[in-house]
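All remarks here apply to the structure that follows.
Missing here: one protein chain of the complex. Every other protein chain is in place.
What follows is chain A.
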Amino acid sequence: MPQTPMAAKPLLTINDMSIVFSSPDEADIEAVRQVDLTLTPGKTLALVGESGCGKSVTARAVLRLLDRNAKIPSGKILYDTGAGPVDIARLNSDSLAMRAIRGAEISMIFQEPMSSLSPVHTIGDQIDEIIVLHDRLNKKQARERTISLLDQVGVPGARDRANAYPFELSGGLRQRAMIAMALACTPKLLIADEPTTALDVTTQAQILDLLRQLQDDFGMAMLFITHDLGVVAEIADEIAVMYLGDVVEQGDVYEVFRAPKHPYTQALMNSVPRLMRKAERQRLTPIKGTVPSPKDRPNGCAFTSRCPHAFGPCAEIRPQRTMVSTGHTARCHLLTHEKAEAFA
């Protein structure tokens, strides 16, 4: 599909979403406090952050795949169906409307290609199922489509491999099968939850290439979740950085990599090792301290307890979303205060 000016219209917008997990024995935990994301067709947004910062939970919320004890008390997940926006956050998770979106409009690939496929059903059966479900083809037509999909994602001998069980395939092939399944009904949005984390580096590169090429072919938007900044540089158009349930910075990937504005993003960039000549090598600067539990999160900016620049308002007042340059925003008091001082 050629790029049209319409492509700039957002496909999915997450506004100020929070996710709360309740448990019978403890106080509720707000795993995600404040997420704003915008996804546009044909573009890849990388959601980056440490383990436990709420990336996967955010992704699952979009498909309403969270456990029963999770609630989305505030915020909107607006999905543009073509016939007007639907607020996914307010749909019932097992409702017909939600199920019509799942798999058909928005689909997902997961981190562990082994355990994410049923061990006792063939690859072909598992892919056929989604085609029969959404596109109402009969089994035979579905299988033909499955085979061409497997072929398209680079599974050699697709016709035979469709009858293989997941344990008969290598990790890379399994992940390819998983991708074929996700793309079976040509979704408009593909959510990839650390799809390369469980693979070795060469396979990783192949899968990233494949995803990029498929995005060109299908024109879908992609939400790519990872903690690997190298992978981000490889695949993303835009980046959103999450820390402890907050999106702290979002923008064009080159822009953010070149001039990170939020202290957490800056710290993250500094903790990535670079290849350099010995004389120019510098010690890595790790972020001091550890991520606090969401229970101990400061009321204001979540990063306050570890931020080298923390000052007056940080602990108590939630920083506003500040536009740094076109399409590059960050939530940090330093930005507004510099401006305030400039105005004064």
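Convention: contacts are C-beta pairs under 8 Å (C-beta built on N, C-alpha and C of every residue); 3 or more make two chains touch, one makes a residue touch a chain; residues count from 1.
In this section, contacts and distances are computed from a predicted model.
Asker: According to UniProt, what is the chain that's been left out of this complex called? Choose from "ATP-binding cassette domain-containing protein", "Cytochrome C biogenesis protein CcmF", "NADH-quinone oxidoreductase subunit E" or "ABC transporter permease".
Answerer: Looking only at the record, the undisplayed chain corresponds to "ABC transporter permease".
Asker: Which residue, A:T58, A:S116 or A:Q266, contacts the hidden chain when the whole complex is considered?
Answerer: Missing-chain contact among the listed residues: A:S116.
Asker: Write down which of A:R33, A:K55 or A:H134 is the residue touching the left-out chain.
Answerer: A:H134
Asker: Among A:G103, A:G124 or A:P260, choose the residue that contacts the chain missing from this document, as touch is defined above.
Answerer: Of the candidates A:G103, A:G124 or A:P260, A:G103 is in touch with the missing chain.
Asker: In the complete complex, the non-displayed chain touches which residues of chain A?
Answerer: Residues of chain A in contact with the hidden chain: 60, 63, 65, 94, 99-104, 107-108, 110, 112, 115-122, 129-130, 133-134, 165, 167-168, 178, 181.
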